[in-house]
Every structure is written in structure tokens, then in C-alpha cells.
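As you look at this complex, bear in mind that one protein chain is not there, while each of the others sits in place.
Our next item is chain A:
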């Protein structure tokens, strides 16, 4: 079957989708967006977290057909999504969203990184780099999407709020402390308007 939906602000179409396929599979294998990670396939690990109509969900548990006509934001579009949110844009006017080519070519280059670092990061992405919250990096996309959504809802979270918001995202490298640091840092920068 064919699925039409919006990915990172742009309308997309996936063809030859099997009816039992997950949204995660469509994103990774049919649209070429491997940022959302495929690990447990049962909603335990959170590494496939995306926003579906604004709500963080495990994309491995969304049937592809359920995404028909809905809006999806993946980690590849997070920087742009955060930028538009900061500008107060409703995302309907002008050139907006992230094209598939841009999304596929997207790489995390922080402002401290070497050559070619002209791709901007969302505040939460930059904070993860600055706080050293990325080790193997596998859980990072899911954590970024979940953390960004929490900061949108709750600009000054307590440690308990952060732990709860990220309780569905497993990380086997960091022990979570650096991740906590990163989210605290992003929240502090957000409140200072940096």
C-alpha cells in the first residue's frame, strides 16, 4: 500500500509498504532516514522515538498505515523544528521543513567541530555534545527527540521531571549522568535565551 504523510515539515510518500510494517521501517528503509534507531522493536528502549502529530511515540509500535495524513518529526528534522519553534513560526509559510535530501545528508556538527560545521544544531543537540552525553550514540536520537519535547512543555524541569521524561529511553553507555547534565544545560541555556 501507499502511505502519504508529512515528515519533517515536507509531504512524503512511501510505496509498496507492507500492511504490517512499522513507521520506523518506513522511515529507515523506504525514506532513507536512519536517524531513528531500530533496536528492541517492542517499545522498551525508546531509540526509535519520533514525534507523531507532536507527541513522542515509539515509531516501531506505529503501524505505517496509522501515519497516513499525520505529521512526523524525526531527529534529522529536529534542528529545523527547534529553529522554527524559536522563531514562533507555525511552519506553514515560506520555505520550511527539511527535505529528504537534506535530512539524509544531515550530520551532527556542533559549533565546536572542525571544517564544514555550518549545519546548525538544536539547543538540545548542542548541549548533548557540550556535556559529553554521547558515547556510542545509538540511543542519542531517541533521547534528543524525547528531551526536546520535554523542554518544549516544561522549560525548567526538575531532575525528577527529566528522569521521568527520559524513562522510556535506555542508554547502556553513559549511566545517564552526562545525559542529565546535557538536559540541564539545554534548559539553562533556553531560559537565558542563549
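Methods note: contacts are C-beta pairs under 8 Å (C-beta built on N, C-alpha and C of every residue); 3 or more make two chains touch, one makes a residue touch a chain; residues count from 1.
Everything that follows uses one rule, which is that contacts and distances are computed from a predicted model.
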Inset, instruction - Among "Xanthine dehydrogenase family protein subunit M", "Thioesterase domain-containing protein", "ABC transporter permease" or "Rieske [2Fe-2S] domain-containing protein", find the name that the UniProt record gives to the complex chain excluded from display. - result: "Xanthine dehydrogenase family protein subunit M"
Legend entry - Residue of A:14, A:33 or A:60 in touch with the missing chain, whole complex considered: A:60
Legend entry - Positions on chain A where the hidden chain makes contact: 1, 18-20, 22, 41-44, 46, 49, 55-58, 60-63, 65-66, 68, 146, 164-165, 167-170
